[in-house]
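Of the protein chains in this complex, all but one are displayed in their positions.
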Amino acid sequence: MDTVRSHIMVCGGTGCVSSDSEKLITLFKEKLSSVDYDKEVNVIRTGCFGFCGQGPIVKIHPDNVFYVQVKLDDVDEIVEEHIIKGRIVKRLLYEEPFYKRKVQSTSKMDFYKKQYRIALRNCGIINPEEIEEYIAYDGYEALGKALLEMSAEEVTNILKDAGLRGRGGGGFPTGLKWEFTSKSPGNQKYIICNADEGDPGAFMDRSILEGDPHSVLEAMAIGGYATGANSGIVYIRAEYPLAIKRLNIAIEQAREFGFLGKDIFGSGFDFDISVKLGAGAFVCGEETALIHSVEGKRGEPTKKPPFPSESGYQGKPTTVNNVETFANVCPIILKGSQWFSSIGTETSKGTKVFALAGSVNNVGLVEVPMGTTLREIIYDIGGGIIGGKEFKAVQTGGPSGGVITVNDLDTPIDYESLKNIGSMMGSGGMIIMDETSCMVNIAKFYLDFSQDESCGKCTPCRIGVKRMYEILERITKGEGQLEDLEKLELLANMIKHSSLCGLGQTAPNPVLSTMKYFREEYLEHVENHYCRAGECKDLLKYSIDSNKCIGCTACAKVCPVSCITGKPKEIHKIDQTQCISCGACFDACKFDAVIKP
Amino acid sequence: MGTVNIVFNDTKLEVEEGITILEAAKKIGVHIPTLCHLDLEGFGIVNQVASCRVCVVEVEGRETLVPSCAEKVYDGMVIHSDSIKAMSGRRMAVELLLSNHPKDCLSCAKNLECELQSLAQELGIRDIYWEGERVDYKKDTSTFSLIKDPNKCVMCRRCETMCNEVQTCNVLSAVNRGFESFVGPAFNMDMADSACTFCGQCVAVCPTAALTEMDNTGQVWNQLVNPKKHVVVQIAPAVRVAIGEMFGLEPGTLTTGKIVTALRKLGFDGVFDTNFGADLTIIEEATELIHRINHNGTLPMLTSCCPAWVKFFEHQFPDLLDIPSTCKSPQIMFGTIAKTYYAEKQNIDPENISVVSIMPCLAKKAEAKRPELTKDEESNVDIVITTREFGRMMKSAGIDFANLPDGEFDKIMGESTGASVIFGTTGGVIEAAVRTAYEWLTDEELEDVNFKQLRGLDGIREASVFIGETELRIGIAHGLGNARKLLDEIKAGKSKFHAIEIMACPGGCIGGGGQPYHHGDMEVIRKRQEALYVDDENKIHRKSHENKEIIQLYKEFIGEPYGEKAHELLHTHYVARQKI
Partner (left out) sequence: MNIEVVNKMSVKSLEELKKLREESKKKVSLRKEGKGDYIELMVGMATCGIAAGARTTLSALMDEIQKKDIDNIKVVQVGCLGYCHSEPIVQVNEPGKEPIIYGNVDDKRAREIINKHIINHELIDDAIIIETYKKP
């Protein structure tokens, strides 16, 4: 009999694909075929489950069993044991790090317990390349409802009441933005989806587009209706080939079903979407630069005002929204503004997707209600610091953001609260750092990125950010002077206030933030030529191998700064804050116990 | 437009709605330094990219500083241009620019004329805190007309605006990204390989020495000190109403006589007037126009004395090469006649004659080097220097220009009519042509030679001249963008004109790329134009064909206008070129 009784969902997000999840799908199909189970069991490629550190992920329905780190060799066992005999393959289950217990269902995993998935609602659940699956989960109902039962103004008002704010980092109220565009005079308007996602390490938008592209298309159509735009453009970075492929498939299917094109739902409203590829410029994530890139011009920002809602693409009123912002629109239409505004804090409603990375146990994509504290995300969801090390700082907002220290870990996440402690929400990158991360180096890393990505148009960013980077380079090489710190701060503040666009205005944030909370580290780099995290290679000091040292005191005798302590016949120790890296101890030691940096 | 109430540096003001903060500042005499901003009023040329961040001011309620050149005022705006935050921002922008700028002011072509230098001086910069890497690019000296030095580029984008939006040549744009960016042709190709017309408008607006003219004064000195060479010089009409500005005289001061005296002091053997060449051009061109009208020739006919314009249509409209007049330009015609007729008359071996032109123009340098503008492998014109170079030559010779007595041009090629004088302004060439064409077509005497309908400063002008019963429809454009519009019409077969005059520079030659810098003040152009029309008024002969020396030239040497010898000596052909 041909009744399908099991679905094997295999994660098809870029992360898992790079770990051969596509091959897994092929092998599953082959194996099932060989044991004649291929008509009863379907193998389905789905979107990102979010638990990327444990990928490749395979989930079996209806048993609701979540397998992690599945390798190609595991396919046979899963089919033979689980599919055929109903016996769960325990060794492939996720193991909670603390109590070391195996967990079968995501509802019992700490990683998932505190998450509330709205933007990622369909990721891991549907096959993104099958529009029918999207429809099964209420797809295109919101569009139909909006077109047939609501006026454009009502749609905008729902968005306004819901309190949805731009998820790309700006946090501007979406409903208000739509209202501005709809009120701008003109017959030709546009709505653009910003899928440039340039923050290094961020992949929230990518996962949404790979796992649930229709949610964005439907929202764009709704946005077009609300603002009076018949034309939508998705500007997607060329470095996302899988997302581009899924997007194009989704657009084709949507057109086939009449959800894009002329007279949608018989309402008289026409709307269609085209896709434009980026070409490797972070600055094109800035809306005016993005618009110029779509126009075929050099991707440089231009002054605001005029804002795109007044004069954007081809000089016409244009709305630019982020992918994640769009992903929230349909649930708001279907479930209402009150439902959405009941989640989150006073000023920041709904949820936010974060890309959790760095020194945490659970690395991946998480979606939490606004107001969740950083501590909850890092420890409850993230599973704490790897190897039990000390938490040092968490960086949010990518190259535009700042660091947050242990003192502010109980800050509930929302746009204003993060800004108040010197960082920002940004697009959702969240990098956890432990004691092995050098704060000066982090600032330098982000400055390197910003100065490379600067478009070069305005003086403060073009020359100033480069100068900031040069100062940080000197500092991390041990060539910094005390006055460099003063210069850095002065320059940082002025660049923040004079730059033309958001890139330049926020590029100094990592510097200002790390200087505020970790000034001692800067001073150590400059005054003591010492990097406590051990990252700045030019500042490493000599140390003594306790396994080889016999306590002959030869090193201590020759140390010009007397920074070696130890009694005779006892293991000696070099004071890292005093060591000047002269190497005299290395030359003196006959037992190979001094480690050269 | 309504008005709005603002507070500017604690002063309450009521100003028009929609003006910029910079414009509002001018109303209360507040000076805000600018760099990238450029507004050539009346010519519609505006560069408002707000990229230098020098003109920033503080606006209450706004976290970031605001560019005053681009930001419009609104009701209730409270502005501080003199707060510490605003001044620090301004200063930092200049200091950062200086930290990435060569320090060779003393030997720089823009020494004392450089806007960055002036800013540094105005803000009292003494120390550059932000020392670091500097860009290091090669200078582009591939052309005959200009020099491009990317190391001195401050990314003001004025040249880009000029080249792309005004001239529509689209040669210049930003290259590279971030710290390494500068403005140049695509792929950073040599300017000589691009579609550059050498109009020099980029040079005219560049605030630093990123774009300057090729300096040929050294070659001129070499000719002057060479005992074997008989050096003749011709001076363009637009030069005489502008050169005085370099010596403290008002723009538009007519200094023809002083120029002649100065040139003799410098040691030129023959001092002549390009206007002679201009009258000659009119004879040939008017004949050509009449010929085309009477023999169903290609119409409209376009003037061809502007070499930047010639290069423009060679690149941009290579399939319309039969439309422009085949006449050489006045300077070239002069050069040709100097090395033939004049040489014969004075019994000088043409090989020993050096023809030097003093022009308001950079394209003329390239024109002189065109391979088809030669005779017996010698260029018709040997060296071209600009008004600015001429001024520098006089200064280095210690000539007290302003107080020189007037001199007279030499004979044989020194006479000119009022028609030739107005060549220097937009509308002048065609007016001169019409004065002659009128008399030749109607066989009547033209009583009022002033064709005021052809005058003005609008970018595109249309006028009708009634010659007897016939209506001659004339089109006039200055600025290559405006020229393109007329050319597009011709291409589409929709042109209704008989003759079109095109000048590449704003206002015509008076606004040329080699003239003394106007620094954004368009009054200068207007005054220069006015002076030319006054000079024309004061001439006894105001029609080219009344020039006695020209009449003699034809009688003794050329023969028929537009005849065989005329074609051999005074006409040329054009070359189809690619866009890039």
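Order as written gives the chain letters A and B; numbering starts at 1 within each chain.
The working rule: contacts are C-beta pairs under 8 Å (C-beta built on N, C-alpha and C of every residue); 3 or more make two chains touch, one makes a residue touch a chain.
What you see is a predicted model; the values in this text were computed from it and never measured.
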Quick one: which shown chains sit in contact with the chain that's not drawn?
A
Of the residues A:E95, A:E141, A:D161 or A:E239, I need the one that contacts the missing chain.
A:E141
Among A:H61, A:K419, A:K487 or A:K516, which residue is in touch with the absent chain?
A:H61
Among A:F265, A:W339 or A:F586, the residue in touch with the chain that has been omitted
A:F265
Can you list, in ascending order, the chain A residues touching the missing chain?
1, 3-7, 9, 40, 61-64, 83-87, 105, 107, 125-126, 132-133, 135-141, 144-145, 148, 231, 255-262, 265-266, 272, 274
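Basically, only the chains that are shown with their structure count from here on.
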Parts of chain B lying in touch with chain A, wherever the complex brings them together:
49-54, 56, 63-65, 67, 70-72, 85, 88-89, 92-93, 96-97, 99-100, 129-130, 132-133, 154-155, 173-174, 176-181
Residues on chain A engaged by chain B in the complex (per definition of touch)
281, 298, 300, 302-303, 305, 451-460, 462-464, 466-467, 470, 487, 491, 494-500, 505
